[in-house]
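Heads up, this is only part of the complex; the chains shown haven't been moved.
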């Protein structure tokens, strides 16, 4: 049982079409329900960043850049470095995106990426404190959607994590109570885990993974799950209107966990690591 | 979030404020508390205090935003400057903008928008004191305000957060538990449809913990659902026959 009341007529036709296909294990672009589109991850593409990555997920293209600077810690976490995530849905990426300051969708994207990175404990924030309570590393992650064919969450997380994992930051040391650049060499950020997110679309009780823009217009609702490692969900965002049957949640967890492991393997290959550092 | 200096849960499963793990804070829910709006509600969960008001259906404005086959729903979740520790600067924070979106989408799941083509329904949620669980209390109050306004909905949407604190799954985390705990998961449902309308997670849960948390949320949601329905009955019972004429 599913409801389509809120869809205009052509969308209803598309919805029904998709649902029929899924019942047969098929999708419009030839994928099976749980398949991702092809993924390409390129790192270190912007020389003026500390780290950067360009991710193509099918027709969705996202770039993430990492910059760092010294700054003050937040008052409630004096012994942790800061992460600041900003995301923009550039108007060149889709006729649905408008120029101007980040709207609710861009803010949601930034906050979901932030949550995936922060709550998964990807970075050991305590290792980038130079003077507790006074001077820490501030890590800026800027995410730009350049071309949009559905599902910006997963490639945004992939690009951000790849940019962080390959970033080379300056080495600082404390001398006479001041934080100074110690030498020309660069170091890596203290990475502990490789979070990924999996976006799931629902047509009634049926699940599809990584919906395209066309599918997004027809599905009943959608949910994003961030997985920190083998069996730990670290962020969830139901990101569209619509009902999710309580009973389908088990399947959502099962499928997203499996796909997360696939993505993580793909990501770690791209950043040149085959295992998580101890 | 991981290192809790003092214990938040005692050996026998009691929390700092004396509650059991599956116990929510004292709740007060009222409908029809603001006269100007078409529907309104007030909720207290512990020290969290929230007003919600609904205006509409009315003409969508500006016109080009109107939808030919349904109403648009606008939702603003806003916190008073004095509602938090310290003072929040006036203006919408990124957090408030995100929560306005997820609450609106939760309510769009149940409002029968097709009944009012070309029109708009505005929902305003004003947090006058924030002490954990404001988004779920907000959606609870807002869905009650929609019902109070007589807008057709598939169901009320009670919501509550569940948390993981020192390895234990707890209902309706307090602000301290939220800050020091390992996970916070707000959930809102349409109970009659056994469906989730709002779901977020900050923090980490293993698969089986997630399941446990979701079941515990459902338990709390059913209690709130009952309180919402009572508030609605009380509101409509308070009309004298003369009002109905």
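Letters are used for the chains, namely A and B, taken in the order the chains are written, and counting of residues starts over at 1 for each.
Please note the rule applied: a contact is a pair of C-beta atoms (placed from the backbone, for glycine too) under 8 Å apart; a residue touches a chain by one contact, two chains touch by 3 or more.
The shown structure was predicted, so the numbers you read here are calculated from the model rather than taken from an experiment.
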item: Stoichiometry of the full complex in this file, by chain label; value: A x3, B x3
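Basically, only the chains that are shown with their structure count from here on.
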item: Chain A and chain B: spacing of chain centres that average the CA atoms, whole Å; value: 27
item: Residues on chain B engaged by chain A in the complex (per definition of touch); value: 68-70, 94-95, 97-98, 100-102, 104-106, 108-110, 112-114, 183, 185, 189-190, 193-207, 210-211, 214, 218
item: Residues of chain A touching chain B in the complex; value: 5-6, 8, 104-105, 107-108, 110-111, 115, 119-121, 221, 223, 228, 231-247, 249-250, 253-254, 257
